[in-house]
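Please find one structure pasted underneath; my questions will follow.
Complex shown without one protein chain; remaining protein chains in place.
For subunit A:
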Amino acid sequence: MAKDSSMSPHRHFFVALFLILLYPLHVNAEPAPYPLDRPALTVYLADGQRLVFSLTQLQQMPLASIRLSTPEGLQQQWQGVRLRKLLELIPGAGNGRPLHTTALNHYSVLIPYEDIQRYDPLVAYQLDGRLMSIRDYGPLYLIYPFDDHPELRQQMFYNRSIWQLSEIHVE
């Protein structure tokens, strides 16, 4: 498990994922990584409205998945709800304006509307069938389909693949 001195988010990202795979070994005895009913995602609308979603609520939305393979050659299956689908359920969202996303560690990034249309990223809450703790960069991870679109392998898109997603601000 060699770690690069130059820790790119990309590498950071995949190394983290690798670590995540090992942790489930002693997670079995532990309770849920993130409380299912605790607010996981808060959506702030342009008019000041606030919509809060828990993991349970998100799990009730139509399930989608994206497959990724790490540089080490491991396969990952990310499961969650499509961001586009989520926005459909929110009045006022999906209006073509970019989304401001914020993470639990106070990182933030702008997701252009074209990305949502073209690449259909996934708000993932499950990796290989397991929920993710905050420690493991969960509970929510915005996953782009990197394997399906080679043009996504740039810093710009790695930056947009935000982990510990907690807030979405709609303009």
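Everything that follows uses one rule, which is that contacts are C-beta pairs under 8 Å (C-beta built on N, C-alpha and C of every residue); 3 or more make two chains touch, one makes a residue touch a chain; residues count from 1.
Here is the rule we go by: contacts and distances are computed from a predicted model.
This figure omits one chain of the complex; the name its UniProt record holds, of "Trypsin", "diguanylate cyclase", "ATP-binding cassette subfamily C protein CydC" or "Ion-translocating oxidoreductase complex subunit D", is "diguanylate cyclase". Among the residues A:Arg38, A:Arg67 or A:Arg97, only A:Arg38 touches the chain that is left out of the figure. Considering the full assembly, A:Ser133 is the residue among A:Thr42, A:Gln59 or A:Ser133 that touches the omitted chain.
Residue-level contact of subunit A with the missing chain is found at 3-12, 15-16, 19, 30-32, 34-35, 38, 104-107, 133-137, 153-155, 158, 164.
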